[in-house]
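Only a single protein chain was left out; the remaining protein chains are all shown in position.
When the chains are written out, they are named A and B in that same order, and each has its own residue count from 1.
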Amino acid sequence: MKTVKSQFKFKGGVHPDYNKELARGKAIERMPVPAELVVSMSQHLGAPAKCIVKAGDYVVKGQLLGERNGFISVPVYAPASGLVKSVEPRFGPAGGKAPAVVIDTTAAAPEGVDATERTLAPLDWKTATKEELLARVNDAGICGMGGAGFPTCVKLNPPPGKRCEYLILNGAECEPYLCADHHLMLERADRVRLGVEIMRKILGMPAVRIAIEANKPDAIAAMEKAFADIDGNVEIVVLPVLYPQGSEKHQIFATVGRVVPEPPALPIDVGCVVENVGTVAAIADAVEKGAILLSRVTTVSGDAVAEPKNVEAPLGTKYSDLIAFCGGEKGRVAKLISGGTMMGFAVSTADISTTKTTSGLLLLSGRRVFQYSSQACINCGRCVRACPMNLNAAEIAKAVESDDIKSAEDAHVMTCIECGACSFSCPAYRPITQFCRRAKNSIRARIAAEKAKAAAAAAK
Amino acid sequence: MTTAILIIAGIGLAAAATLAVADICLSVKEDPRIGLVTAALPGANCGGCGFPGCDGYARALVAGTAPNGACAAGGDACAAAIAKILGVAATATEKRVALVKCCGTRSEAIRVGDYNGICDCNVAAATAGGDKGCTYGCLGYGACANVCPKGAISVQDGLAKVDKRLCIGCGKCVAACPKKLIELVPASATIHVLCNNPDKGPTVRKVCGVGCMGCHLCERNSGGKEAGHFTFQGFLAKVNYENPPTDEQIVAKCPAKCMSVDPHFETGH
Partner (left out) sequence: MKPKDTAEHFILSSSPHAHADSSVSRIMLDVIIALLPTTAAGIWFFGLPAVWTVATCVATCIVTEALCRMAMKRESTIGDMSAIVTGLLLALNLPAGLPLWMAVVGSVFAIGVAKQVFGGLGMNPFNPALAARAFMLISFTGPMTTWLKPLWWKTPEAMTTATPLALMKGLYAVDCTASATPHARHALEELPSLCDMLVGNMPGCIGEVSAAALALGAVYLLWRKVITWHIPVAFIATVVVYSLIAGGAPAYAQVLTGGVMIGACFMATDYVTSPTTSAGKLVFGFGCGLICMLIRQFGSYPEGCSFAILIMNALAPLINRWTRPRPFGAK
């Protein structure tokens, strides 16, 4: 095991104000179970889980609420015991509605119900087979906890013919404000180590690269200590501080110098699997203790919250409860963001609940909020220089503005990772990233429509 | 001299013969009816029929793979003209027009956020579901208006409105709306429920002053359930356009004020 500096620097990237000092150094606090939990069936990428409980049911902590629904899907469990008040469509942070189970956790267990927490049987990872371990990862309801929520067991099971050569552990946490992964590495280094060993076994002993941004020397030290006696090809790669260092593609490039081709190519096409440290720790718990993923660490921060904290809260905790746990609001909140400032979602209400991917909750005052404008592009090229995907973002935005989606597609808008570096840099305050999203949405819609048409024609 | 004339004439004849043969062998026989049918179609190329442009539909019609009457823009007159050319009976069609099933203007329906971004309903809806309190209602950022080939939609006071006289019923707006609240309805129907929120009355009232509460009064006032003028989805009344109500009295009696007589706004076009 050794620690090396990243050899490869990608083009572009920006340096947003990190504001990490707000929540850094605040040890992870476990939040008591709130009176009401709203557990979404769609906490991951892919098909929402199929809800199997109904209003009036009493559910026990760890009991299955939603079944895995298809190949790209993960099951959902009850984060705490309680009475199901209703099952109804609720908004997630990203603006889509999905069925959610509303649980009243104050209700007492009815007669005859065994209210002890349901867990899975602990597994000995050294003797368990690859299939057993994979099944365990899925049964524990684990998906990528960095942001996208891709089902982990799918990622850990490369399609035939593809081999994982590098397992990359994403500890970059390049989003401003967020410290959840940082603290996980500090406080649960042993979990991370165990998780890596298990994943390494599942993936057939690939080399391991642990990617951490240089601004977290304590995390680097903690990882060095935890991995000191590990055998095999393991390296800690210290990345320069640059947003979006945590993006999968850029991390792969920065750690092993490989370039993932344009979509639909995936990291596994260049022999890499990238997993977030939170996910890795969850895998360790799921295998060693049989623990189901029922809570996650979320950074509650921003200049409009009384006490910024790193909170381990049950999944389905409402934002309003999280905020109350952190001492409530401080002054007027101008923007409430689920996630970080670069890629998070602004939400209109605190009546939304956490999911497996809620890495942060930010409360920003008016001073920290800026307004987009409809000014014309002055062609300064800052967005082009900032774009880590090397796109001509100005050109794309102008095309979409004049409803010319075709030109945007020709300018490779589908390659955009929506990192926000372009909008961040634009002196004209143009919503460039949103223009990219709009183009991507309509292109996806068009492709889906074409596919449906082709399928209908084929059916005829 | 004579030989020369003969040779030239011979060459000329030979060339003419070659050309004549080539014409017969090489010409692509295009059914003349395709041109006729294309001419009979309105030429809007709106795609509403499901074919790439009017020409595409004409080819399909002549080939017999498409029903006569799929062109909403041309309507009955067009179908009749095509029937004459092809001898295919027109499937009777009623002219359909788009109806925006929402009447929560900026002053009636609350907003729950200050939206700051591009003026497009789809991206606005992707930002926390949009800034409107009612999550089923019209956002008013004009995604429908942007795709309408006839410029029939305008956004007024945060609400999309369709000009019935311009609308050709192509359905593009229906597909473009992220809230799926535009419906193609018979142009002859005059009574509509302008709401898309299936929630319970009190929930609706929290976000909109004119939302349907599902009180069933419209149904009762129009002859009850048996008359079948309305259907209900949750707490939302829907006009049964197979059998639309005609008694305009029921509109005034709607306590929620979400019913309307012919809401299609008309401009002076």
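Throughout what follows, a residue touches a chain if its C-beta (ideal position, glycine included) is under 8 Å from a C-beta of that chain, and two chains touch if they have at least 3 such contacts.
Since the model is a prediction, treat every value here as computed from it, not as a measurement.
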Taking the whole complex into account, name the chains on display that the unshown chain touches.
A, B
Write down which of A:Asp17, A:Glu111, A:Asp124 or A:Asp231 is the residue touching the left-out chain.
A:Asp17
From B:Asp131, B:Asp163 or B:Asp199, residue that would touch the chain that is not displayed
B:Asp131
Which listed residue, A:Ala23, A:Ala140 or A:Leu391, touches the chain dropped from view?
A:Leu391
Touching the absent chain: which residues on chain B qualify?
107-117, 123, 126-128, 130-131, 133, 205-209
For chain A, residues touching the missing partner are 10-11, 14, 16-17, 176, 249, 253, 259-262, 265, 332-337, 339, 341-349, 362, 364, 369-372, 375-382, 384-385, 388-392, 394-395, 411-412, 415, 418, 420-421, 423-429, 431, 433-434, 437
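The working rule: only the chains that are shown with their structure count from here on.
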So the centre of each chain is just the mean of its C-alpha atoms; given that, what is the distance between chain A and chain B in Å?
40
Looking at the complex, which residues from chain A come into contact with chain B?
91, 93-97, 345-349, 371-372, 401, 403, 431, 434-435, 437-438, 441-442
Give the list of chain B residues in touch with chain A in this complex.
112-113, 116-118, 120, 122-123, 125-131, 135, 146
